[in-house]
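Mind having a look at this structure? Questions to follow.
Shown here: the complex without one of its protein chains, the others still in place.
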């Protein structure tokens, strides 16, 4: 398995989720974006890493062994991993929070993407640990959400995420590059950014979109 | 009636809506959180105080005596009070704004929670008067919303709010502690925060969630 | 056609979308606000200008001539124009982004209001080009949205926007003054702001809302 | 107050909610239709009568005097009245049911329109008492909904309903003719139906819509 | 484990989901109703039996062993059982259909309740096998939904369903009586129906709701 961390520095200006999505579109993979409701807690955050997955459903009672699956999942995270979790539409409590962020960071994880709610937002922001979520709740998940699996593929909206896919997130949202396309897509995305710089300069001078698009083929 | 303002300083680090919700969960009160759509206008805001309630429905015409009920309600606010208002799902205009905030603050109110829209957000932020709302509208409520009662219990989502309950809000959302549980819950929440500090430190060192949770029982 | 840019400096404190909406209400025009989901990318932004319109629907395939209509529309923008675009509820990709913002700004446009999603938010914010939108997506509109007309009236929620109407946006949302009411409405709104200053001062002193409203008739 | 029951027999073929809505449109009243979620329990039902109104909000506890307001409202219904009730978007329990239908019918009421849920649907259908509602719930409203007023104007979606307005419902939905327009609108609607019969016959022969619409101006 | 099939004949007139919900309310169990979106394919259907549960989430690929969990679940149904299944909000394909209905009926199952979509509706209706669902789709669940467990408690909206609970469904919706309350609740519900008959007769005579409710305490 290729490690693409050496390829991409998410804090470099050039790469954005939009450019990566464009490249994946061009490669024929048009369902790379997670649902637009998933937002970074801070708009400045960028997130890049290898997907690790977690799936939760509506819980029915206080569990005998609370948090068993999510603890196992987070304890297994490694350097550069990004947790991608889904509650399947349940918005009744927070699946994620500060202590899980602390444990994840201690293992070197790069961040977490939660198709569900998070809490402890003030402290997660203070930790500067990139979390993308669909919103906030002060309510704990215990007795409200039950994690049913980890390490299995999950689907968030139209986008299927496999463990080992590569995740890139910024203020525009989160894009997931399938493992087999990721190296190629990231390389092309880094190149495409250069092209956009030129187009931007031309447009800023006042040339028409029609002309510039005809010349560069980028918009 | 107990005044809990001496007990809690909402600007102290230790207390959060998440910890308070956990304590209320443990006391068997699991519907303490207001709907997650209610957000502070500034994420840094913390809000604590005694609930005063207001209930509005869709209006049908310009009223003869505009704003009568909300003026009565706000004029009756006292030091440390938090207005909790609901429009029952109507999102067609702003129930709250700058002038009401000014009047509420002049009476010593601690803030306002609106299950509906607000306006004059720039000035409310400039006043540093904590308002939590479901969104924004430039439209006035006159002829669009009609306040039908104040000082009566209201329900926002699953959470019933009685006048005299205690409200705590921060970036994770708003938690309402029923009057009869509030003193006990707030005391326990202040204690629980200490426990979390220890857990956080253990996790930051890299111990596994499984071990730390087994030892402290906190997650 | 009257140019109202000389009348209004959107960065002046006095005018807000809320005051303008109140004046339009008083003139009998009660559908002046765009849907509350349309938010500025930065809460500090204010936007004022003449409406230019664009209408998109769900696309069905990669087009032969991509971006043709939106390029024509943006290339035709002039100084002080505000693009008002709608996707009719489609939230599957971003209709707007950085390169379109760059081209619009190069023609002197004041900003863009998108009833749909935008992307390149970090760079649009860095450009300080006021964009109001319903959310974010990294996905390009190519093959996902098709612009079917520009320069025709559009409807966003209850609000009809004609080319030549005057648009004012701030953190509370976006208000559209019909061309024939705009000069009168903007003048009255600038005056009303003064009245609010007095009311605010009275309320801040602690006078009751009931009294102050009886005296000034403003809330 | 005019009694229009002599004017209209809702079971006559000619009059439909669609034709009545067209006539009200032509008279400049374009918000006559209740929200499309309100459906007759049986598609065959037609409903016509004078509006009586009821307004409910989310309840917070079992009331001391359960059902007080709705009992007062229903006990006051008279021959040919149609109850129009709203829960303001709450869909957590049934505001209406069989016993209320029985009492309403005993007073001669023509039917009920509930912007909320109903129950006892099987028996209401067996009674052949026309109820239009937004859905069904087995849950009683006691402790879940609280009626806060009756006999006051209510707003359902965009449509304001005043006591004394005239209500016409069929499978296409419910149209409310304001009291001052009702006689004129109903007379014109009865006439327009005749015109439609001719247009229908022409179209059935195979003439083009373009030609027939040019000739009759009806579509 | 008590078998309550002898107690209740769902086709008897007297018992309805509404009366059963009222009795459970009175016993303090106020979350007995499944979400109102779950509707019988035929309004005439009544359903009664012991709950068997199934839980599905969004699938990510064609499975190696398609339908494994749902086949195991349905093959294990016994006489008088009612399958209660949830897709956790996913509405992208049909979890249920004719062949599963055929297999369920062959084992004596009384019906199925699907918090999700169904298909083959014409044939399921022709079989007269009571299915309650949230809607219809021609799309098979293979590669779209994955069943992750059966025989575990599930939550549908606010209502937790345990295997062995008792399910009663009719046109008003579906009520679930927890195993430990079911015998008592069903007995009381059968009695309460008698009381309603008397109330109905009184109201039909034209007595006021106020009087009749004061006398019988039933509404």
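Should a chain be cited, it is by its letter among A, B, C, D and E, assigned in written order, with residues numbered from 1 in that chain.
Just so we're on the same page, contacts are C-beta pairs under 8 Å (C-beta built on N, C-alpha and C of every residue); 3 or more make two chains touch, one makes a residue touch a chain.
What you see is a predicted model; the values in this text were computed from it and never measured.
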item: Selected from E:89, E:135 or E:157 as touching the chain missing from the view; value: E:135
item: Residues of chain E (touch criterion as defined above) contacting the omitted chain; value: 66-67, 71-72, 74-75, 91, 94, 97-100, 102-103, 105-107, 117, 119-122, 125, 135-140, 142-143
item: Chain C, residues in touch with the chain not shown (by the definition above); value: 55, 57-61, 86, 88-90, 148-149, 152-155, 160-162
item: Residue ranges of chain D at the interface with the undisplayed chain; value: 16-18, 20-22, 25, 30, 32-33, 36-37, 39, 43-44, 170-175, 196, 199-200, 203-210, 212-213, 218-219
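Please note the rule applied: only the chains that are shown with their structure count from here on.
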item: Euclidean distance of C-alpha centroids - chain B vs chain C, Å; value: 31
item: For chain B paired with chain E, centre-to-centre distance based on mean C-alpha positions, whole Å; value: 37
item: Multi-chain contact residues (two or more partners), chain B; value: none
